Structure formats: structure tokens, C-alpha cells
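Apart from one protein chain that is not included, each protein chain of the complex appears where it belongs.
Here is chain A:
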Amino acid sequence: MKTDQPQRLAPVALLIIWIRGFISWWPLFVGGGLSILRADMSFNQFLLWGGLIVGVLVLTLIWSILHYLRFTYLVAPNGLTINSGVLIRKVNHIPYDRIQTVQRQQWFFLKPLGLEQVAIETAGKESKKAEGMLSAVPVAVADTINRYRQGNVQPVTPDATDNQAIPAAPDQTSTTAAPAAPVADAAYKINGHDLNQYALTSLGFIPIISGILWLTQKAQEYLPDSWYKNAEHAITGLAVYLIIGLTLIILILGFLISYLNIIQKYYHFTLDRTGDELRTSRGFFQTNTVSARLSRLQAVRFKQSVLRQWLHLSTVQALLASSAADDQQNNDLVLMPVIPERQALSSMRAFVSWLPETSPKLQPIPVSNRWYYMRNMVLGHLTLLVLPVVLASVFWLHVSWWLWLVLAGLIWLVVMALQGQYAATTAAIAIAPPKQLIIQVGEMWTRQRYFVRKKDIQAMTIKQSIWMKARGVAHLEVHIRKGNSDQTVNSRYMAVDLAKQIMTWYQPLPSVPQEGDNHAA
């Protein structure tokens, strides 16, 4: 493999680009599919839909071919260069030391071909998409990029990087065999028991069940009426059993889908650290490997849903300054899917050395302030959700409807009050000497504990209304970079003295200590 001139992607990339292209037109296919199912479809309509679908397939194919032909990349000693663009030609040069994360994704059918997708992220704030996206390239490409990246401790001169590359492997001659990677300083591999536990305690089945319910509802609309009538005759007496049976099936199905999905996603999960480089790898159908530089870690988060809190299990995630990480919609990189709460910190220290040995005792929200959380939750949901819905139903729906809605609204408010209570009892904060802040928040029945270094806190804000001032209460906002944007972690209704103490730890206020004027209450 020559590396001194721009390379095309592997031909299979054309197929991938095409499939991705026409999948983005999915509403058209769904619409077409559903209207074909309908009995009253005329031949002309059929032709129209068919024509549209074929048209989209052909157009996206032409576009993909042009895209493929225009796309070249070059892995040079001084950086990665990508030429792309059909109408607007683009040359993107990414120096290796600008790279935040390298994400490799390999579908099982690409494994025999020795190909994978490589997404390269820098810290640029502009776009949501990865700066460098190589849809299908030999695995040696990412290996080479990673080697250049690790060699970048020294100033970038072609000689220096070449010399470093030689001992690792006889340079870019091997395409399939991984280069002799340096021995990891710390490594973790998930075992079957942990993975099973992780999948069993996931609450991912809730959205899946709602999805199935929605689908069955939609399906009813498209079933011919005659089916219904027949069915109704046959089962009037059995209706109750049918409903119970159906509910059970949906529950089991939802849970099973969620379970299997997590198993396949975190199959063979590994985490290892080599010097300053963290790497996670996972997946059954698609092997997903993310390499990130440890120094670019913005924060570490320990996350526990209520269920996992009961079982004393914790998930550890990293907040990164780039959006390539776990899923498309989730920027946080999972470092440990599941780990017993007590071992979590000590195990993580092998990978993230700046974490404290033991977590200092967190300062909870003063008991007298906790009801604010409940009050805000209830008032917020009352004014923004429950009241409008109930009022609208009073105007437009029959009495029998809105009585039910009022009842549902009340139950909802009780649930929200409990959620507020949960958030209030969970919220806590502490400084871990000398240079870290620990903030714990409760959101959506999930406890999240952030460990942030002082140098990774971008800004801090204290907010206080005049009524809060009288009661010695304040909000503290901590801004952390996450993905390509800001993650604000809030410590609400905390004691103002503690808030000021933390602010002073972060940045000493220029004036004399401002005590004494807020103990009016």
C-alpha cells in the first residue's frame, strides 16, 4: 500500500454511501409501503409511488458515484488530508495533534475484507458531524493514524515520525495484522456475568415498549375493517384474556429486544489505557473502537438509575470534547458499562489517574430547602402541561374525557413531586482537594455524579433571587465542555455560604469576603 499519494475509499464504500443516501429518504419508502398495503389503491397511484421510489434510488446512486469518485484521502506524516465534494470541492487538512478522538466501526461483513469505517473528530465547535469520515478503508489506515498521533509528543517532522513508526511495525506493508501495539498500562474486559447484569438492569425496555404500543396502534388503522368485524364476533367473550395476553407479549418482547440489543452492543467490551491514550472497544455485529486522549477528558460521570442504585451498580462515562463517542445521539463515552458501586472509583483510577482515591463526603442540599425542588417540579408541570391539557379538554372534549384527564393529571403531578423529592435528596456537592469538584445531581430517576478537574470547568455562575438571598440559598452553575457544546451542571438551592466557598476555590473574588449580609433570615 502506497501512502504518498491520495487514496480512494475501498469500492464497498460506494455501496455504503448509496445505502446511507437512500435510507435518509425513509419517509418516502414507509409512505409508499403503507399505501401499497391499502386495498383502495389505484394503478396510477401505484405507478406514482413506484416511480418515485425508483427515481430516488437512481438519483442517490448517481450522487453516490460522483461522491465516491471525488473523495480521496492521504495519511501523511504531517496530518490527514481529505479531498471531497461533488459541486463544492473541499480540502480538509487535519494535523494529528488536533485530533480528539478516532472512532473505528467495523460491521461483521466488513471483517473478512479487512475494512472499517473511521471517524476522526477534532475540537472544532462548528459542525455536529465528524471532521474526517472515511466510510470504508483498510484497518491499517486507522492504525497508521493512531501511530502518528501517539508519536506526536515530539514536534512534527517527517523524520521523527518515521523513525517512531519503524519499531512498531515494518511500516504500512501489513494490512490485516495489527501492528505490535505497545503493552497497555491498564486493561479491563467485561465478563459474561457483568454484561448480563448490565442488560438486565437496563431501563431501555421502556421506550421500546412504548414504540411497540405505538406500532400496534398504527397497525390497527391499516388493517381492513372486515378483519375487525370478524375478530370482534369471535372474541367478545375472550377480550379480557386477549388484552392481558397481548400486554404480556408486548412486555416480554420489549424486554427481550432491549436485553439482546444491549448484549450485542456491549459484547466483548474492553477498556485499556496506553500512556495518555484511552481506548474502548465493543460490539457483536459492529465492532466499535474509540481512542481518546486522556488529557482531553473533560469530566468523568458515574451514573446510576434507581434500579441500579438498589443493586449498587454503577456505569462510568467520560465527557469528551468531541462528538464522536458512543451513539449518534449520545456524546458520552462509556468507560465501564457496569461495576459494583464500591469498586467503581478504585477501578477507574487505573485508567483515569487524577480521580481521587476515595470520594470525600458530599454536602447534601439542606433539608429545609428540599421542598423547593418539589414545588418547582409540581408548579412547572401544572402550568406548562397539566393545566393546558385539562383546559383544552374542557373546551373541546366531552365531560367523560376530562374527568379522566384530571385524574391522570393529578397522578402525573404526584409522580413529578416524587421526582422532585428524588432530585432534592440526590443533589450534593463537594470539593475533592486539591483540584477537583464533585457534583451529584438526580435527573429522571438517575443519579449522576460528576468528577471535574478545576482546569476543565469553563466558567461558574452563582444565581440568587432576592427571596433566596433572605433565606441564604443560591444556585451554583458549573459549565463543562461536552461534545461540541456546553454541559451545565446545576446545584440548585444550596447553602449560599458553600456556593461562595466553591466559587472562591474556583476563582477568588477580587473584593473583601462578602459575608454578613445574607443572614437576615
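We adopt the following convention: a residue touches a chain if its C-beta (ideal position, glycine included) is under 8 Å from a C-beta of that chain, and two chains touch if they have at least 3 such contacts; residues count from 1.
Note that in this section contacts and distances are computed from a predicted model.
Colleague: Out of "4Fe-4S dicluster domain-containing protein", "Oligopeptide transport system permease protein", "Membrane-flanked domain-containing protein" or "Aromatic ring-hydroxylating dioxygenase subunit alpha", which one is the UniProt protein name for the chain not included here?
Modeller: "Membrane-flanked domain-containing protein"
Colleague: Touch as defined at the start, partner being the missing chain; which of A:294, A:431 or A:460 qualifies?
Modeller: Only one listed residue reaches the unshown chain, and that is A:460.
Colleague: For chain A, which residues touch the unseen chain?
Modeller: 123, 125, 321, 455, 457-466, 469, 479-482, 485-487, 503, 506-511, 514, 517-518
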